[in-house]
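Removed: one protein chain of the complex. Kept in place: all other protein chains.
Labels A, B and C are assigned to the chains in the order they are written; within every chain, residues are numbered from 1.
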Amino acid sequence: MVFDPSKNGLWCVWAAGGIACLAVAVAASGCGGTAGPSGRGRPRVVATTTVVADLVKQVGGDRVDVDCLMAAGIDPHSYKPTPRDADRLAGADLVVASGLHLEGKLAELLERLARARPVVMVGDSLPPDRLITVGGGQHDPHVWFDARLWSLGVAPVAEALARLDPPEADEYRERGRAYVARLEALDDRLGERIAAIPAGRRVLVTAHDAFRYFGRAYGIEVVGVQGTSTESEAGLGDINRLVDLVVTRGIPAIFVETSVSDRNVEALREGARARGHDVALGGRLHSDSLGGAGSGAETLEAALESNVATIVDGLKGAP
Amino acid sequence: MNAAASGPSPASSSARPPLVDFHDVTVAYGRRPVVWNVDFEIDEPCLFGIIGPNGAGKSTLLKAALGLVPTVGGSVRFGGRPLREVRSRVGYVPQRETVDWDFPVNVMDVVLMGTYARLGWFRRPGARERELARASLDRVGLADLADRQIGRLSGGQQQRVFLARALAQEADIYFLDEPMAGVDMRSQEGIFRVLADLRAAGRLVIVVHHDLRTAAEWFDRVALIDMRLVATGPTAAVLTPENLRRTYAGHIEVLEELGRAVAARGRTS
Amino acid sequence: MILLADGGLLGGHADIHAWAMATAAVVSASCALVGTLLVVRRMSLLGDAIGHAVLPGIAVAVLAGGRAGGPLVFVGAVMAALVTVWLTRGLRAGGGPEEDAGAGVVFTTLFALGVVIVSAAPPGTHIDPSCVLHGDLTFLPFDTVPVAGLPVPRAFIAGAITFSGLLAAAVATWKLQVFVAFDEAAARAAGLPVAAVTFGLLVATALATVASFDAVGAVLVVAMLVVPAAAAELLTRRLHTMAAVAVALAVVGACVGYLAAWRFSTSAAGMIAVVLGLEYGVAAVLAPGDGGLARVWGRLALAWRVAREDRLAAVWRAEESGGERGPATWRSLLERCAGWWLRADGSLVHTADGWRLSPRGRRDAEMIVRSHRLWEAWLGRHAELPLDHLHPPAEWVEHHLGAAMRQRLEAETGGRENDPHGREIPPEA
Partner (left out) sequence: MTAPVIAYNTFVVAVGVAAVGFAAGVVGSLCVLRKRALVGDAAAHATLVGVACGFLVTGRRDLATLLAAALVSAVAGLGAMVLLRRFTRTRDDAAIAIVIGVSFGLGITLVSGIPAWGYADSAGLEQFLLGHTAALTAADATLLASVACVAAIVVAIGLKEATLVAFDAAFAAASGWPVAVIDYLLVALVAVMVVAGLPAVGAVLVTALVVIPPVAARFWTDRVGTMLLLAGVIGLVAALVGVAVSAMRPGLATGPLVVLAAAAIFGVSFLIAPERGWIARRIRARTLADAWSRGLALDACLRAAGAGDGTFTPVDVEAAVAGDRQGGRRAGAEAFAALVRTAAVAPVAGGRDAWRLTAAGRALAEERRRRLDAWARVIEHDPDDAREALTIDLPAPGAVLGRTGAGS
């Protein structure tokens, strides 16, 4: 018996076409469901990264359901969407993203999604002149390391929540203002603690180039082994340049990150040790995402505090 | 000198240019020549055999005629015209092992391929082509196997499918490359009978063949090839012991030696 | 499908998932259609090569200002794909490496070139290698373009256009593609435009591959191109049926894959590839004729029949030679089962002094013994074998001789009454 469904076997193509058309028909019929916000009580907000999710939580408090697409410790570039994420996005009343291309391809999509429902791109709402450009007209997306600059993004989120849930509008604006104040206080505190590090040793060497804003905000020189994106590959030239820097400046410690592999930093330390300068591994910094539950760095403030503590501990330690 | 029965005289015997004219054909793979200065003509439709030992360049000569291998020198003309102009009137039956018999096509599909050259790019085979294909299958006795996948046929049947494909092309000149290789006696008989019908219908059939016995029986004219042309002409005149010795030079001695050795051992055991 | 939507199984956003599935279906259908010809022409690895080799094309396009997923990037990728194919065939023609080694050289070099371009480009340019390798189907439905009032995803439109174009081209040039794929030498001898036909297929492959990038990314395109076609090749015997089955498998695979990804919340593209792999596995087992199951079933059926027939013959011989029990082989498990079976179907009847053949059992047994002895007679006459060499071959052949064969054997052995051992040959029933 040869599996020859019919004389010319074209019925398979029609069957396949049928399934596809059926899918299209269902899609067309079901499109009404997602038009307006569901209007149920608590607004549902989807945030792309943990940093943004924390901001929305601080502003929305427990009045808002916050759902985060990228789990803690996930580097935005290796984030793999699943159909469930599409559900979340489709069901969200408000979408808040970090912006400035941190989320890669998702960024274009969110721009188009903005037509159907409110979307806030925190990075893009900041005054462009205060952003650091990295060539090719692009901006460095890691803005949250400058607490004061990041606080400018709180107001747009508060306004969006206010529009979404008018009865609680004042509550959101009040919480927003309080959060901004906390961030500004934090900013000053961090500045002082970094200033305590002897000027000569105030150099932060990390796996990938995510701490420019931090360096600018708190007056510490920042160097990353790998480019801004975790995907571009470091060259030997970069590593040799950094080994020279670490040895000549006598930098006591260099740092690894939660969401990036440690290989680059390990190679750096070995290079330095070969030239007689023993570099300590200064501990793990939070870069592209906050800490997971129970890591003591669930919020941006906690993460920045812990980062600064690690840096000060590393650089200030015995020469 | 090129001991060719019909010398390379430019003016051929009849007024018309010869049906097929091999003119000083030389083919080489890299530096080593495989076909050396072969020059002969075929003037009227007949069953023409290209005979010679293995590795004598018979298939290469055929492929050179069809433009499938580049020639170092010489040319092949069909009725005085180059192959390009008469492509559709020339049919080709390749050797069986050049094809993947596991390929998902059935007998009818393969035979229909003969009609594609005339159909051109986009026209699909119509009733006329299917009728032509069925007639060709009838002539080779495979009409009832039309729907069978080609991998499930015997060697002889596969060879006849290729023959049917050439017939479907309704060509005037047919080139067959070792059609009898690996084919049982009964199928050889069938294939030769179809070729004889073709000749009767006024077609020229050129067959690369290796078995001297069936050659003498079926071919009207032959060409003995061993890298160069040894002799050509009517079969009886060419297949003389002298010509055979010169064609199979080294090989016959080896065969005779073998024969003597076997006979000697047979007596003593 | 409607059930799924109404039942809210898809969390109430059925349209998003439906569009995603439709896009995946259309894209995988295009790949399967082209893949059919690639597989039979032993060019399966071309998909893998193109998948990697397009990075420089896309990188250059982005540097020239193309927007990711936009037309310029599409053209860049297709150009890179064509360069890959042209280089691979050019190397081969120039006396270079075989097909897949050549492709290996070309695509690794081009991919490396791509990474160098990306790394050397001004930092922060948006393009990076991984976004080429793992496209995501999931969010495509959000990127819609109003068509006749209906928000249709841009990717679906591109996929639908590509598929219909490829289908039209395939249907139009199918016969030439089949001839060139089957017997290129004869096609060239018959004067067909072999080079043009092959080039057409390569352009189609480039289009199908690049069109699927957004949905599944470079590497999983290989799965879509090859797996459905390879599965279809096991199931069918004719090329256009194979193409039809491949497309069907691809579409079903895409939809089931997406639903599974939704159910287990994994990447849609990855799950689709896994489901296609499962489809191939099922095809390999179930393939009619020479599939795994068919082969095993054939062997089992034969062994079972042989055991039953041996048991019948043994009982008959026991009766013929005065009733003592047959040879010691009865105790093997298969034999004992055969015995039970024969009792069950009435061939053996239980009498006072042990098992006896029923009339039907006797007739069957006689035919087997007759085949056995006729074969021994034939061997005795033609093969000049010593007497004790006759039994083993006959023991095997007896299960395979039909009535017609027995008749010929009888004719050829001159209709003798008994076999070389002197035992009487039972007459034909």
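Just so it is clear, contacts are C-beta pairs under 8 Å (C-beta built on N, C-alpha and C of every residue); 3 or more make two chains touch, one makes a residue touch a chain.
Values in this document were obtained by computation on a predicted structure and should not be read as measured data.
**Q** Mind giving the shown chains that are in contact with the missing chain?
**A** A, B, C
**Q** Using the touch definition up top, pick the residue from C:Leu201, C:Val227 or C:Leu379 that touches the left-out chain.
**A** C:Val227
**Q** Which is it among C:Phe264, C:Trp297, C:Trp340 or C:Trp396 that touches the chain not included here?
**A** C:Phe264
**Q** Among A:Pro128, A:Pro166, A:Pro198 or A:Gly237, exactly one should touch the missing chain; which is it?
**A** Among A:Pro128, A:Pro166, A:Pro198 or A:Gly237, only A:Gly237 touches the chain that is not shown.
**Q** What chain B residues would touch the chain not displayed?
**A** These residues touch the chain not displayed: 1-3, 23-24, 26, 28, 30-33, 36-37, 70-75, 102, 226-228, 230, 246, 249-250, 253.
**Q** List every residue of chain A that touches the chain not included in the displayed model.
**A** Within chain A, the residues touching the omitted chain are 71-75, 78, 80, 82, 84, 225-226, 230-241, 243, 258-261, 263-264, 266-268, 270-271, 274-275, 289, 292.
**Q** Which parts of chain C are in contact with the chain that was left out?
**A** Counting over the whole complex, chain C touches the hidden chain at residues 39, 42-45, 47-48, 52, 91, 94-105, 108-109, 111-116, 119-120, 130, 134, 219-220, 222-227, 229-230, 233-234, 261, 264-267, 269-274, 276-277, 280, 284, 287, 290, 292.
In this section, only the chains that are shown with their structure count from here on.
**Q** Which chains, if any, touch chain B and chain C both?
**A** Both-contact set = empty.
**Q** Would you identify the chain whose Cα-based centre sits farthest away from the centre of chain A?
**A** Between chain A and every other chain, the largest centroid distance is to B.
**Q** What whole-Å value do you get for the distance between chain A and chain C if each is reduced to the mean of its CA atoms?
**A** So the centroids are 45 Å from each other.
**Q** State, to the nearest whole Å, the distance from the C-alpha centre of chain A to the C-alpha centre of chain B.
**A** Roughly 74 Å, centre to centre.
**Q** So which stretches of chain B touch two or more other chains?
**A** Correct list: 149.
**Q** Would you give the residues of chain C that are in contact with at least 2 other chains, written as numbers and ranges?
**A** Touching at least two other chains: 236-238, 241.
**Q** Which part of chain C faces chain A closely enough to touch in the complex?
**A** 1-2, 4-5, 10-22, 25-26, 29, 67-69, 115, 118-119, 121-126, 128-131, 134, 136, 138-139, 141-144, 150-151, 156, 167, 235-238, 240-241, 243-245, 247-248, 250-252, 255, 258, 261-262, 265-268, 270, 288-289
**Q** What does chain A use to touch chain C in their complex?
**A** Residues 1-5, 8-13, 15-17, 19-20, 22-24, 26-31, 33-34, 77-78, 80-87, 89-91, 101, 104-106, 108-109, 112-113, 116, 134-136, 138-140, 209, 227-229, 231-233, 235.
**Q** In the complex, go through chain C and note every residue touching chain B.
**A** 40, 172-173, 175-176, 178-179, 181-183, 185-193, 233, 236-239, 241-242
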